[in-house]
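My questions all concern the structure below.
For this depiction, one protein chain was excluded, whereas all remaining protein chains were kept in their positions.
Chains here go by letter, A and B, matching the order in which they are written, and residues are numbered from 1 within each.
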Amino acid sequence: MSDREAEVLKILKSSSQISRFKEFLKKMLHHRKALAGLIILFSLVLIAVIGYFAAPYNPFSTNAPPFQPPTRQHLLGTDYLGEDVLSWFLIGTGTSLFVGFSIAIISAFIGVLVGVTAGYFGGQVDNVLMRIVDVLLVIPGFPLLVILSAFLPPTLETTIIVLSILSWPFLSRVIRSQTLSLKQRQYVLASKLSGLSGFQIIFRDIIPNLIPIIFINVIFLAVAGVVAQAGLAFFGLGDLRSVNWGTMLYWFEAEDGIVYNAWWWLIPPGLGIVALGIGANFLGNAVYELTQPSRGGQ
Amino acid sequence: MPEPLLEVKNIQVEYRSKDRVVKAVRGVNLRINKREIIGIVGESGCGKSTLAMTFLKLVDIPGKITSGEIIYHGKTDIDVLKLKPSALRKYRWKEVSMIFQGSMNALNPVTRIEEQIMDTMIEHGYEQETAMKRVDELLRIAGLNPSVKRSFPHELSGGMKQRVNIAISLACEPSLVIADEATTALDVVVQRQIMARLLKLRDELGISLVFITHDISLVANIADRVYVMYAGKIVENGPVKEIFHNPKHPYTIALLNSIPSINRDKKIKGIPGTPPDLSKPINGCPFAPRCSKAFDKCHEIEPDLISIGQDHEVSCHLYG
Partner (left out) sequence: MPLIWVIRMDSIVELRNVTKIFTNTQGIIKRKKRTVYALHDVNLSIGEKEILGLIGESGSGKTTLGLAVLKLLDLEGGEILFRGKDILNMKKKETFRFREKTEMIFQDPYGSLNPVQSVYKIISTPYKVFNKNAKERDVIERVIDTLEMVGLNPPEQYLAKYPNQLSGGQRQRVGIARAIITNPEFLVADEPVSMLDVSLRADVLNILLELREKLGSSMLFISHDIAVTQYVSDRIAVMHLGQIVEIAESTELVNNPLHPYTQTLISSIPIPDPERRWDTSEPKVLAGEYVNEGKDECSFANKCPFVMDKCRRSRPKMIEKGNKHYVACYLYE
């Protein structure tokens, strides 16, 4: 291996996708909104991790008096059964985030698959897939969930699956329209002329250029998923034995926490949802600005 | 004796964003006389469009005119940059108007042509009746059949839409019309037709025209005087015959040698390198890095514009 070859290989390595990604991360860390979003989201994840390993109490243990304001032993006070709110919050954050991201990832997977296929291949494939999407979009989500919860086992898995089925159609439309626009790019035509097959073009030219949009949508889907699940739990649907933000709010409402002015019980889950929303918003918008400069971003 | 109509003195324009400042126009002096056709030639990024916008005080955030003055010699002398909004309305479109690049796409898609032309006049103080009567005449001047006034923009071709824009720019009887790449997107025959129209306007109505374009051949055909712009400054200017038969600035010479022409069988050469980054300070002549004739002084001191006779000015150390 000559010197020149070694140098060339070194140059090629430096241009790899990983180093490009590292550069992009650096750019994000300098962007105010992105940094703020990352910090908020990272904090929430940290809380979830702490909850998994080091929650001070078993959330279901009731060795303390109920409706206690914050004390040294119970930093966020206790709920109507004397359970430690802090432990509930730490563990609940993890569960809520898990649910949100599961919904996001499953929806994204199906949405991208359907969207790219419909967009790239067009014709009958497009028609059939989009009719399915239309049907799913027409179904009103909330009433469906109420009805389904009467039939299906009220577990988190069910919630995740049902919410995923309701979310992917919207994403697939976005992906499809992006794919249609990308298909018109001259570099796609160039790939065709270079002898690449349809699938090769999808994986080399279309999907890599969809990643920013996919990422942004995944973030917003995750937030929507968390909020949806919390909302369902608040109405008493879903798995009420689970520890998450939604159930915290449910029990607060059901057991008249407001009468006891138990702000320490209400604020953490509420704040959690708000923080997630803000963090995701910052991060999503920042990524949009950084990757779509031609569309009115920075 | 040519009478000045618009005098531009030492105009500087900057574009400011969060992390950098781009000096798009770095001290330009220009003079447009009455009944004169001026060509401003330059490539993308040289600042010519920004410069054109200063004539109508159209530079807006993130752009800012940081120094210089523009004097318009109408019935009275007007200091354009100091005009207040109400006075600006009487200046824009009535004294000086502009045809923008790609303005064929700037027509309101849901309004008929007739209304759009009339609106311009009514906005600038014409009576509804007068405006309606003038529409036909304006469309004819622009080379269109007056029957198009009942059409919507999407029913017209690119060339026709651009002619509508010409009609609109003439609606309030300005003395100066600025055309910024007005024919760039049009077919060559349509371009020729529009150019013929505009030349007629100068002859018949006595208006002055400023053509801003990257197409130096176009300028040779219609302009009386030419300004060559590079990196935010005028590097050479003079009567059109001087510029084409006796170019002095290395950039002008290189530019003329880089275009193929059907009446010339020479090998053409491009200019190596790229224009300088206008967000960074420029040491010396901005063309020096790409100039085959550059010497030490060129990299250190920026040359001033000096006269080399015949109303011909150049900013290059080779000549002074």
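The rule we apply is simple: a residue touches a chain if its C-beta (ideal position, glycine included) is under 8 Å from a C-beta of that chain, and two chains touch if they have at least 3 such contacts.
Quantities reported herein were computed from a predicted structural model and do not represent experimental measurements.
> Looking at the full complex, which residue from B:67, B:111, B:157 or B:283 touches the chain that isn't shown here?
B:157
> Sort through B:220, B:305 or B:318 and give me the one touching the missing partner chain.
B:220
> With the missing chain put back, one of B:102, B:206 or B:260 would touch it. Which one?
Reading the full complex, the residue touching the unseen chain is B:260.
> Among the options B:199, B:282, B:305 or B:318, which residue touches the chain absent from this view?
From the options B:199, B:282, B:305 or B:318, the contact with the absent chain belongs to B:199.
> Which positions on chain B touch the chain that was left off?
43-44, 143, 145, 157-158, 160, 187-189, 191-193, 195-197, 199-200, 203, 214-218, 220-222, 240-241, 244-245, 254-263, 265, 267-272, 274
> For review purposes, identify every residue of chain A that touches the missing chain, sorted by number.
So the residues of chain A touching the missing chain come out as 4-5, 7-9, 11-12, 14-15, 17, 20, 185-187, 189-196, 204-205, 208-209.
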